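Quick one: this structure, given as structure tokens, is what I'll be asking you about.
The other protein chains are all here in position, but one chain of the complex has been omitted.
Moving on to subunit A:
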């Protein structure tokens, strides 16, 4: 029993030691965005009040702010646009296929995916949104503690080579961020997106790819293996496969793009050798555009 506890504690410490780094990096990344574009504009967002506007036809009487309207002849409506926070649900692929980096100097795809997702989460929480994971594991909440919970949840790694998004528990009209390499089977993704669209959930698809996956710089006789080791493919002339591989990859991207358009989502392909900030900015804009 004691050993179990000790082990648990040790694991917890190991895990915890990872978070600050990820959190710090994510925080830093999020900080650049806040300062860069939206920092001033968002000040005071936490208040209930946003603005008074004149009564327009169609507004219910209940919505009139009588205290303000009593000072004059006109009726004003107290706008409470931000009072109901959006729920944003994240899905970050925990599959083994993301634990891959073609070069020692590049971060692994999983690393990048977590970083971008967490940074987006921080931004959103600071913007007053509620952020959680898809499924029932971590429902959307706000507050800094939620970020810690998110970081913990994101650190979990799946065993399977390729994993499918958890489409259950989608909150209607919420927002979603799906981060994966989208190299596995596309059907579950399509199903998830369709289901989300049915519930009025919109969001972004961020595809994180390694440059090697984009360029296929291989030649000679090669046995390709998936990271989990479940799939292998042997070729005698890897160089000859390049064209076909690239064509298939392009097909896949096109399909994702098409799918996202159909369902009102946004799609971006991000490479690990690019700056993470690009991806974050893009996510922010895509989400922000949704608010507009």
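The criterion applied here is as follows: a contact is a pair of C-beta atoms (placed from the backbone, for glycine too) under 8 Å apart; a residue touches a chain by one contact, two chains touch by 3 or more; residues count from 1.
Note that in this section contacts and distances are computed from a predicted model.
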Options "Heme exporter protein C", "Spermidine/putrescine import ATP-binding protein PotA", "N-terminal double-transmembrane domain-containing protein" or "sn-glycerol-3-phosphate transport system permease protein UgpA": UniProt name of the undisplayed chain: "N-terminal double-transmembrane domain-containing protein"
Residue, one of A:52, A:218 or A:282, that touches the chain absent here: A:218
Residue of A:97, A:163 or A:207 in touch with the missing chain, whole complex considered: A:97
Of A:59, A:157, A:198 or A:240, the residue in touch with the unshown chain: A:240
On subunit A, residues whose C-beta touches the chain left out of the figure: 97-98, 100, 109, 161-162, 181, 183-184, 210, 212-213, 216-227, 231-238, 240-241, 244-245, 248-249, 252
